[in-house]
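Missing here: one protein chain of the complex. Every other protein chain is in place.
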Amino acid sequence: MSIENNNLDKVMRDFLTLKKIRRTGWQLRGIKECESIADHCFGVVFLTFYLAPLVKVKLNREKAVSIAIVHEIGETRVGDIPYVALKYFENKDAMETQAIEDVLSPLGNKVASESLELFREFEDGSTIEGRFVKAIDKLEMLVTAAEYEKAGFSGLKDFWDNKFTFKTFEEFPELASYADFLLKNRSKRIQGLL
Amino acid sequence: MSIENNNLDKVMRDFLTLKKIRRTGWQLRGIKECESIADHCFGVVFLTFYLAPLVKVKLNREKAVSIAIVHEIGETRVGDIPYVALKYFENKDAMETQAIEDVLSPLGNKVASESLELFREFEDGSTIEGRFVKAIDKLEMLVTAAEYEKAGFSGLKDFWDNKFTFKTFEEFPELASYADFLLKNRSKRIQGLL
Amino acid sequence: MSIENNNLDKVMRDFLTLKKIRRTGWQLRGIKECESIADHCFGVVFLTFYLAPLVKVKLNREKAVSIAIVHEIGETRVGDIPYVALKYFENKDAMETQAIEDVLSPLGNKVASESLELFREFEDGSTIEGRFVKAIDKLEMLVTAAEYEKAGFSGLKDFWDNKFTFKTFEEFPELASYADFLLKNRSKRIQGLL
Amino acid sequence: MSIENNNLDKVMRDFLTLKKIRRTGWQLRGIKECESIADHCFGVVFLTFYLAPLVKVKLNREKAVSIAIVHEIGETRVGDIPYVALKYFENKDAMETQAIEDVLSPLGNKVASESLELFREFEDGSTIEGRFVKAIDKLEMLVTAAEYEKAGFSGLKDFWDNKFTFKTFEEFPELASYADFLLKNRSKRIQGLL
Amino acid sequence: MSIENNNLDKVMRDFLTLKKIRRTGWQLRGIKECESIADHCFGVVFLTFYLAPLVKVKLNREKAVSIAIVHEIGETRVGDIPYVALKYFENKDAMETQAIEDVLSPLGNKVASESLELFREFEDGSTIEGRFVKAIDKLEMLVTAAEYEKAGFSGLKDFWDNKFTFKTFEEFPELASYADFLLKNRSKRIQGLL
Partner (left out) sequence: MSIENNNLDKVMRDFLTLKKIRRTGWQLRGIKECESIADHCFGVVFLTFYLAPLVKVKLNREKAVSIAIVHEIGETRVGDIPYVALKYFENKDAMETQAIEDVLSPLGNKVASESLELFREFEDGSTIEGRFVKAIDKLEMLVTAAEYEKAGFSGLKDFWDNKFTFKTFEEFPELASYADFLLKNRSKRIQGLL
């Protein structure tokens, strides 16, 4: 490998963090033993891989999957900042960008640059693939919220009331349709009809 | 989407299982709150994505990443069968193949076939990408074992003594070199030199 | 002891597994920190011991308790195979039989044979005691499901809708009556009347 | 059943407590996700069942197993009082006796009396079976301590230095021999020879 | 320091216990990964500190906070005795008093005496500050119960039906008013209006 073992070892340490840190949003709602960031990341990668070829909008699947792999790397350093805390982190975007660069630079500039560009597409929504992964990121969260609710957890209403979440689906009618399906099932479940 | 919400929902249920089930190997060695299968899957995807372009052997990165995404899907149905239990599961390969087909068929035959072929490359080692992901699968396990050992867990010796694990690296000198680096650091750590 | 320490030590290792592995059925329904297999085993032993003398059907309590102790030993090797996975394990019975033999053979053939016979009575329902423990095995599961539901978990409906579960009680009117009592209380609880 | 569902339900509630409460001794030594009381109970029942026929001392296996089943029932009400706290509980024996009576009385006086007598044999060591289960109770604890130590936990030295523990084995040479085997293996493990 | 490191070290060991032991009341209701005793203690200290200056009744805040810090120290030795177990612990008060003395005596008699007096005010309700902290102790429990119920846990009804809990608020109308507010919100939540 053109890279040294010491450098590879640094990257390992950072990626392992994603398995150790749990998603803050669930914890704040009382789901103490909730999923890790890596659990979520695999969900986004998995759904991107399987749904990209099925939606009508034309997508470069390889690029979309790459964005999905990259999109949370900044959290290895910055942590999973909860929604309510965003007002204190005005420069969250810059922080994550810097973090990605720091995490990946041991693999060489080319690798780091590629990932930074992919992250920018996700964050800025500048490409259809970036916007698709953003939508999948939200869909994966809703699917997980529904699963926690089926198991009995109940403080997750605001996940379903969030307009920004549903706005990301507008460009992808199939995702919007499935999110609507989840919403309706949730409604039935709450009324005891399911 | 050409597929129905009901079918998509079935796939979701299966993929969520990967977040819920913990890796049996760690549990049997007393690491009670160990990683999930999804945690491990993300690790394999992540390392495949970043290491594929860095090794000398020429690889189709897109295909390798796809194999990494697919390689544990069978466990959504079959569970994570521990090493010591393999003797009771003579037809493990057939079971996992059937499980992948069952999990993915709601997305259509084309999707299921593609994934089955990718799984075959992994299981049979019939392509360089299949063998690479097999090696990364083992490397990710060693990296995680080293992390647990650094944290204080100590019943993991047999992970390091396993010849089959190290055999997968032979075709990829960079992975072999890094596995050797891990092994040496482990040795120093045990002697209290690190 | 006629047996050697090394052999005894092997058996210990296997029995300890029952404390480490959690019951898959609860985990798949989102109860992450659910009971272990040993927790369940103690429940079955306890209920067998206390209910055997109270039911009208005449039972050999000693034999019933012995079956209760033995009935999950196979899982030390094979793991707790979830209901949905059974279709992939056509030879589950043979696997568990082989596993029990492997686990207990260090204690000598006589011990292993006795336990295999007890397991057969449980699995085949060939004796009244075997069928009683099968019924208690199900009752203990329902009692535990009710407890999880009281605590707030809610994805357990299919445990209560399972005809095979209730069929095991038919031979023991007292167990059937109590299962019915649990079912009615559950119904009231869901309607908010309890 | 001669007993009512309501009474049976009371007993269920108490026995379920044994699955919910973890063993205090491990928790105080930093093993946060340690075994439940029920886990330990199953261990004692299991080892009593399999070792009773193998030791030279003649034992009534049925009685010994019954004592093993009964011996921790008092903890459903009183909790698992740690060793260091014993000085504050001068009347622990009376408390547990009362608790057993309260737990089992819904099953009728005959059942409660039988269990109280079995508990007395355990607590007073008035029969060989009572003393055997006391020894197994300690052996199961050592086996579990060894398992935690193999996994990496390390604050358990005082379990091995406790003379009262080893004194219970004197009457049963096979148990003494195996406890010695555990002790020697522990010593090797600490020196890095195992 | 007038005290020796060895003595200080003893106190540390005891205080650390409060972080390790979970509150029994929640565990018995199926909240397996519930708060620690130290979690609760910080809640009582925090609420005492912020509410003492806001209630109309005149209070010595410093003294009230001190009582809050001291009030659970006995549990480092005695454990968290659940409500249902109180009948077995007739001398609980004497046990906790002795435990506090044992825990703090390494810091000198003056320190131990001061804390024992503060504990007496809490236990006997002999001062307004002692009664205030008793009320806060209950309020903190209700606030936590409400939080668990919002998260989905549901076996906590008896916490809200307990007259002794609400009786402690009578002397402090602001606490009574807020407890009433919690009770009303709970009622709305259960009816699905919140």
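For clarity, chains are labelled A, B, C, D and E in written order, and residue numbers in each chain start from 1.
FYI, a contact is a pair of C-beta atoms (placed from the backbone, for glycine too) under 8 Å apart; a residue touches a chain by one contact, two chains touch by 3 or more.
Owing to the predicted nature of the structure, the values given are computational and were not obtained by experimental measurement.
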item	value
Visible chains that the absent chain touches, using the contact criterion stated earlier	A, B, D, E
Of D:53, D:108 or D:152, the residue in touch with the unshown chain	D:152
Selected from A:3, A:81, A:116 or A:176 as touching the chain missing from the view	A:81
Subunit E residues touching the omitted chain (full complex)	1-3, 5, 8-9, 11-12, 15-16, 18-19, 33, 35-36, 38-39, 41-43, 45-47, 49-51, 53-56, 62, 65-66, 69, 104, 107-108, 111, 143-144, 147, 173-174, 177-178, 181
Interface with the undisplayed chain - residues on subunit B	33, 147-148, 150-154, 192
Those residues of subunit D which, in the complete complex, touch the missing chain	29-33, 152-155, 190
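Convention: only the chains that are shown with their structure count from here on.
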item	value
Chains touching both subunit C and subunit E	A, D
Chain with minimal offset from the mean of all protein Cα atoms	C
Copy-to-copy rotation for subunit C and subunit D - C-alpha atoms, rounded to a multiple of 5°	180
Reference subunit D; chain at largest CA-centroid distance	A
Rounded Å distance, subunit B centre to subunit D centre (Cα mean)	40
Between subunit E and subunit B, distance of the C-alpha-averaged centres to the nearest whole Å	48
Between subunit E and subunit D, distance of the C-alpha-averaged centres to the nearest whole Å	32
Numbers and ranges of subunit C residues touching at least 2 other chains	30, 32-33, 147, 152-154
